[in-house]
Structure formats: structure tokens, C-alpha cells
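Before anything else, here's the structure in question.
Every protein chain of the complex appears in place save one, which is left out.
Every chain is named by a letter (A and B) in the order it is written, and numbering of its residues begins at 1.
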Amino acid sequence: MMATSGLKVEPTHMHTFTVRTSSRCEFVDITPEVANIVSESGAASGTITVYCPHTTAGITINENADPDVLGDMTMILELLFGEDDIDYRHMEGNSDSHVKSSLTGASETVIIEEGRLVLGTWQSIYFAEYDGPRSRKVHVKVIKG
Amino acid sequence: MMATSGLKVEPTHMHTFTVRTSSRCEFVDITPEVANIVSESGAASGTITVYCPHTTAGITINENADPDVLGDMTMILELLFGEDDIDYRHMEGNSDSHVKSSLTGASETVIIEEGRLVLGTWQSIYFAEYDGPRSRKVHVKVIKG
Partner (left out) sequence: MMATSGLKVEPTHMHTFTVRTSSRCEFVDITPEVANIVSESGAASGTITVYCPHTTAGITINENADPDVLGDMTMILELLFGEDDIDYRHMEGNSDSHVKSSLTGASETVIIEEGRLVLGTWQSIYFAEYDGPRSRKVHVKVIKG
């Protein structure tokens, strides 16, 4: 935010990092990368927006303790939206990936307090891959306040 | 944000525009309207929240290249949540629209960097209509930082 009359408030910059996925559908824990960006930003208080610039993937927050939770999520999304039983028209064979992307959402916004991400005990931030394996980007933006 | 001791930082204002939809279920590309608001705000850096004040519609980000992607999304949402096969109790006949609204989400937050929306190559921002045709509002708020 710019202050008036010559006073300058430094904007924070967007950060981008790469995620390499190894399956068609996969949840990659990106909490460490996001936490590092929070630390380096020096923000004591604010929010952070974690953004996926791809249309066959998304960002979600879920349990990090039992990997079966993420496996179950992959399974049920495939069961409901998978290509096999549905007469999709899009010829690339990844209409299910686009639908999963919109339902998951392109971003998550997390609160920063006392210089740290405020996540629940069992929460991690995941890159949700729905049309991998690919090399993907994640954009992250800290808003201080 | 207000600075202390008499220094005044101008708040940005919310912007509202109208979307006219022409079908019951439809995705309307509102990226140009949102991009214009970013330009006019003069924000070099920050985030923008695009918000839908209706309970039978939402905001989503998805592919803008092949219109079949959006057609497939309409089709699969209707297949899973449509009124025909499900014993909904709400008497207005649009329970499916409310469910789709919550799963799509009421808003999207996008990063602003170097004065521009940071969208992926294939991404557009869509108003997701689930109970049209109607005249709808979209609220947009720029946060500089």
C-alpha cells in the first residue's frame, strides 16, 4: 500500500516455486515452502495467499497425519468425476481434472500471526495435482496487516 | 489501512459490476472487468478478491481455451447434483444450485504483481451461474500490499 505525500511503504513481492508431481492425481505437501516464504517476508501479522496458476490442479488444506486420507480423496474424486463412465466432450481426456480443479479451488488464504502460519494441528497445505505427472508452479503472496 | 498520528493512507473502494446470464447453468468470463478494476486501482502489488453475493452462483477460475471444458463442468455438476434424481426438500426447486454454489465457493482471490492480475496461461475468472438466467452482481476489492 502506498502512503501519501512521499512516504513509501515497501510492498512485499510475489514468490514462485516449482512442484514436480509424479502421478496423475496426487497431493503434494507444500507447507514447508510456504512457511519459509512467511519467515523470509518478515511479516509479523497478515495473510498469505497460495495460488495455483494451472486449470487441472488446485490448492487445498487437509490432514497430514494418515496418508490414507489423501488416498481416499483421490479415490472418491476419481469415482465421481473420472473419465471412464462419463460422456465428456473435451477431447484432451482431462475434463475430470478441470472439474476437480474448480471444486478444489485455485487458492487458499492462511492467516499469519506472530510471524508464523496459523494452521490447525493436523493441517498441511497441499498442491492438488489432477493431471500429472508434470512440473507445476505455485505463486505465493504475503499481505501484511 | 490507517496509519497513526494523522498520516492518512487512502483506502481503496469496493467496485461492483453487473453480469447478465442467459441460461440456467453457465460460466461467464469476467476477467476483462476484473483486469480493468486492477488497472484503475493503480495497485502495483497486492491481491484482489472477486466476490459473488448470491447463494445460487459462485466464482471460479478455469480454462478459457476450449469451451467444451465449461460445458463438461456444467454437465457433470448436473449429473451429480441435479434435481431429477434426488429427493430435495427445499421447495424452490434449486437446491442443486445452492449445493453447486457452496462447492464452487463465493469468491476467488488473485495476486496482483507489477500492476497486473497474475493468472496462468489458460486461466480466466468466471461467474458461475447455477440458477439463471438472471441479472447478477459481482463485488471486487483490491488490497494493496
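Simple rule for what comes next: a contact is a pair of C-beta atoms (placed from the backbone, for glycine too) under 8 Å apart; a residue touches a chain by one contact, two chains touch by 3 or more.
All values derive from a computational prediction rather than experimental measurement.
**Student:** Considering the whole complex rather than only what is displayed, give the residues of chain A touching the chain that is not shown.
**Tutor:** So the residues of chain A touching the missing chain come out as 1, 3, 7-10, 44-47, 60-63, 66, 68-69, 71-73, 75-77, 79-80, 103-105, 108-111, 113, 118-123, 143-145.
**Student:** Taking the full complex into account, what residues of chain B touch the chain not shown?
**Tutor:** Its contact residues with the unshown chain are 1-5, 7, 9, 11-14, 46, 49, 51-55, 80-81, 86-92, 95-96, 98-99, 101-103, 105-107, 109, 137, 139, 141-145.
One rule holds in what follows: only the chains that are shown with their structure count from here on.
**Student:** Rounded to the nearest whole Å, what is the centre-to-centre distance of chain A and chain B, using the mean of the C-alpha atoms as each centre?
**Tutor:** 18
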